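A short worksheet on the structure shown next.
Left out: one protein chain. Kept in place: all the others.
Take a look at subunit A:
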Amino acid sequence: ITHTHTHTHTHTHTHTHTHFLGQDPYREDNTTAAELYSKVRILCWVMTGPSNLETKARHVQATWARHCNVALFMSSVRDDGFPTVGLDVKEGRDQLYWKTIRAFHYVHQHHLEQADWFLKADDDTFVVLDNLRWLLANHTPEAPVYFGKRFKPFVKQGYMSGGAGYVLSKEALRRFVEGFRTQVCTHTSPVEDLALGLCMEKMGVQAGDSRDTEGRETFHPFPPERHLMENLQRDYYYPTYSFYPILLGAQSCSDLSVSFHYVSPEEMYVLEYMSRHLRPYGYRPRYQPALTVWNRTEPRDG
């Protein structure tokens, strides 16, 4: 009969070594991340629904959504317990653009002053907020621009994948709402990301380049394993959609990746652990980009 140690110290026994509980073995300096948190404020809204609250949205709430300046969960039904905002739509794939329109209008009406950038994500999208802040630090929220995984068909300047998440500047959000007010933009189709992309183009909002300084993608429409291990140049659809040249293997994903899609609840925690907790002690990464905040360059960090 073998038994393994669980180290929860619920049973008493003598140790040959003492434990130092709760002490950090190394010093962490969060100054840069904290500064970015206050300078690059991001409101996240997560597209979800009543049947996904406990199975999916809950795990988003427990992981990356905590790092948004403001986090909102958008559903067809208001739920004060979770909490979710009720958008007064039905559920279903054909309602996705209605949900998006209503969600952005809600955010514009109630939260405009609380953030500089406005991110939309699904309840199976994983986002690294600190990396999104790094990406956006180089841009001003007064510029009409939005970022995400850029797709090329159907829209001249391209449009952003819905599942990989996309983020609008404050000015872009204003123009989106203005577009509906003036009927320049309408509910053209239920395909949320394409329809929004068409509206953005009409309203003069630029489709931004979200790649890192080495040309590697930061927003990803698939989980890490697919991008790192598959040759997506040979995929049936992906080359048709991908705006930028597809890089393979290690070059498919930036060190400072912002998002992944089709992430299971379990993998939410795994990615949270890998991006924010587990690290190789003392290791100097190969990629150490500078931080440029509105034309002010700071020494190498990250």
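Here, a contact is a pair of C-beta atoms (placed from the backbone, for glycine too) under 8 Å apart; a residue touches a chain by one contact, two chains touch by 3 or more; residues count from 1.
As a working rule, contacts and distances are computed from a predicted model.
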Protein name as given in UniProt for the chain not displayed, "C1GALT1 specific chaperone 1", "GPI alpha-1,4-mannosyltransferase I, catalytic subunit", "Ribosome biogenesis protein BOP1" or "Dynein light chain Tctex-type 1b": "C1GALT1 specific chaperone 1"
Subunit A residues that touch the omitted chain in the full complex: 1-5, 7, 9, 11, 13-17, 19-36, 62-63, 128-131, 133-134, 224-225, 228-229, 249-251, 253, 255-257, 265-267, 269-287, 291, 301-302
